[in-house]
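Shown here: the complex without one of its protein chains, the others still in place.
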Amino acid sequence: MRSAALSAADAEAFASAPAPKRPVRWHILVFLAPAASIYTVVMLLPLVESLWLSFFTTGADRSVVFTGLGNYARLLLDPTWARFFWNALRNNLIFFAINMAVQNPIGILLAALLSLPKLRGRGFYRTAFFLPTMLSFVIVGFVWRLLLSPTWGVAKSFLSFFGLGAWFEPWLGQSSTALITLSLISVWQFVGIPMMLVHAALLIIPDELIEAAESEGIVGFAQFFKVKLPLIWPSIGIVSMLTFVGNFNAFDLVFISQGSNAGPDYSTDLLGTLLYRSYFGAGTQIGDPYMGATVAGVMFAIIFGGVALYLITIQRRIAYYSF
Amino acid sequence: MSVIVGARSSIVRSAFVHIVLIVYTIIALIPAIVVLVNSFKSRRAIFGSPMSLPTPDTFSLIGYQRVFERGNFLLYFENSVIVTLVSLALIIVFGAMAAFALSEYEFRGHRALGLYLVLGVMIPIRLGTVGIVKLMASAGLSDTLTALILVYTAQGLPLAIYILAEFMRGVSADLKSAARIDGLSEYSILFFVVMPLIRPAIATIVVFTMIPIWNDLWFPLVLAPGERTRTITIGAQSFVGQFLTDWNAVLAALSLAILPVLVLYLAFSRQLIRGLTAGAVK
Partner (left out) sequence: MSRWNGLAIVGAALIAMGLSIPARATDLIIESWRNDDLAIWQDKIIPVFEAKHPDIKVTFSPYAPREYDAALNVKLKAGTAGDLITCRPFDLSLKLFNDGQLAPLNDLPGIDNFTKLAKAAWTTDDGKTTFCVPMAAVIHGFFYNKAIFKKLNLEPPQTMDEFFAVLDKVKKDGEYTPLVLGTADQWDSAYMGYQNIGPSYWQGENGRLGLLDGSQKLTDPQFVEPFKVLARWGQYMGDGYSARTYADSQNLFTLGKGAIYPTGSWETATFRSQADFDLGIFPPPRPKAGDQCFINDHPDIGLGLNPASKNAAAARVFLEWLTTPEFAEIYANQLPGFFPLQSAEVKLTDPLAQQFASWRKDCKSSFRSFYQILSRGTPSEDSESWVLTANVINGVTTPEQASERLENDLKGWYAPHKK
């Protein structure tokens, strides 16, 4: 039977050892196994398999034929497919640009206002601003369609109230305005996320820093731009990255609002809707799983490439401040 | 201008701020309010005067009636709840376990493994739809809630692991050593010592992960479209016919779908802010 009392040296050695170093540390395996296996089996392997499918196509007698990069060539170069692909890519870039230009600045503005000291009703405002993010795409698409519908005249009456009735147009029905309108609806829906994250980042900034700035006479806008903004760049960086990934994966809003044909005249077609249409078909168009997989492959390359680019170039240059 | 350069307690400045906030509050809330208000009106009133409140003439509960009679709304609701809660539980538990292993121990390849797991944050799981459908089919899990749960768990793990690992690094090492001296197993240390200390992080994960799971349209559609496994988002669509849409029921169904998310959010929002401000995302 071991003595219950250990020498001081023993106790110290025991206390500072990170874990029992003896045989295999089974618990590490146990801890990692469930997450790693679900993640690998359900997320990564299917992705690889889907991408693998993109190297095949249907042969003459309905057999499966290896075609290398043939599908990719078709998608990017053959007019039948390419016109949809390049259109979708262009639309996606516009969608992303609008989100970055509108969503993040508004989010930052709201966050800045919410972080003002002694703000009354902060919790209420926060919940209100976050509510759109909690809504499903079905609600968002449906309601905005209704509000903007020329038949029911809600938006029109609203504008008329301010004497701007002539400005009203069936925005969702015109190729020139449909994409922008949907982008703004998407901004409306997701502004809650940058708002929350930047808000939190602002709350972390120690009071002493703010007080020091104020004692030097830096207040208001100047204070925001000179003191607060540099400290929240990392959050803005992460938000930008998440926006990028989200936007290039976007599908639901367009599907609910415009259908899988992404009308009018494919003006709202994004890579996500192109993927759906390619894989599942639309109306009488029969789907092609191989081209669907090809679209997915290209989307993956774009998203991955974009994020990698971001991490390599920008992320390095953001200074992290810790308190 | 005294509005910009002024003492902190300028009333004008404060009013200005509130005006901006209120304007945006209206913009943010109007659509949900429109859905909610119209769900209590008759069809004629919904389309005759969409922006007006229900009057004694136009007030109607027919939408809600139909939702509960026709279709299995309670079933869809139940399915959504089961899928969301079980996925959340698995994400938190498995995520915490992996995060703990990554943040607590040194072992060969732990950095690479960490990167591998967190990489998933950038990968949109939908791109693998084709593969996932086949996987579930061959595992005999097509049209089951289990398939959905597995997919959402896989989707939520990377972000959860990232956030939890960050937080766990902040838990004092002395506390853990003391626990070891007391003879607690590693498992007990994780679940009874560390987890309770990082509640804000858990709350953060719950809020951010719950919303996309509850509202998801895609995977319930391709993995579990059968009647018995339908979720609310798909269920609300059951009132949308080929040529005839039961507007009252659709609006009622959508209104009902907002509630749980809102409730969960309110319950967790305090912890959420604490989690965010404690540096979950820097």
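First chain written, first letter: the chains are A and B, and each begins at residue 1.
To be clear about the criterion, a contact is a pair of C-beta atoms (placed from the backbone, for glycine too) under 8 Å apart; a residue touches a chain by one contact, two chains touch by 3 or more.
Since we're looking at a predicted model, the values are computed, not measured.
> Omitted chain: which shown chains does it touch?
A, B
> Can you work out which residue in A:P34, A:G70, A:G123 or A:P264 touches the chain that's missing from view?
A:P264
> Which of A:F55, A:W171 or A:W233 touches the chain that is not shown?
A:W171
> Out of B:V133, B:I189 or B:L272, which residue would touch the omitted chain in the full complex?
Final answer for the missing-chain contact: B:V133.
> Among A:A60, A:A166 or A:I286, which residue is in contact with the omitted chain in the full complex?
Residue touching the chain left out of view: A:I286.
> Write the list of chain A residues that the hidden chain touches.
Touch with the absent chain occurs at residues 62, 80-81, 145, 148-152, 169-175, 258-261, 263-266, 276, 280-288.
> Considering the whole complex rather than only what is displayed, give the residues of chain B touching the chain that is not shown.
Interface residues of chain B facing the absent chain: 43-44, 47-48, 70, 133-134, 136-137, 142-143, 221-223, 225-227, 234, 237-245.
We take it that only the chains that are shown with their structure count from here on.
> Using CA atom averages as chain centres, what separation in Å is found between chain A and chain B?
15
> For chain B, which residues count as touching chain A in their complex?
4-6, 8, 17-18, 20-21, 24-25, 27-32, 34-35, 47, 50-51, 90, 93-95, 97-98, 100-102, 104-107, 113, 117, 120, 122-132, 134-135, 150-151, 153-155, 157-158, 161, 177-178, 180-181, 185-187, 190, 211, 214-215, 217-218, 233, 236-237, 250, 254, 257-258, 261-262, 265-266, 269, 272-273, 276-277, 279-282
> Within their complex, state which residues of chain A touch chain B.
Interface residues on chain A, with respect to chain B: 11, 14-16, 18-19, 25, 27-28, 30-32, 34-36, 38-39, 41-51, 53, 109-110, 113-114, 116-119, 121, 123, 125-140, 142-144, 146-147, 152, 154, 157, 188, 196-197, 199-201, 203-204, 219-221, 234-235, 238, 241, 245, 248-249, 251-252, 255-256, 272, 275, 279, 289, 292-293, 296, 299-300, 303-304, 307, 320, 322.
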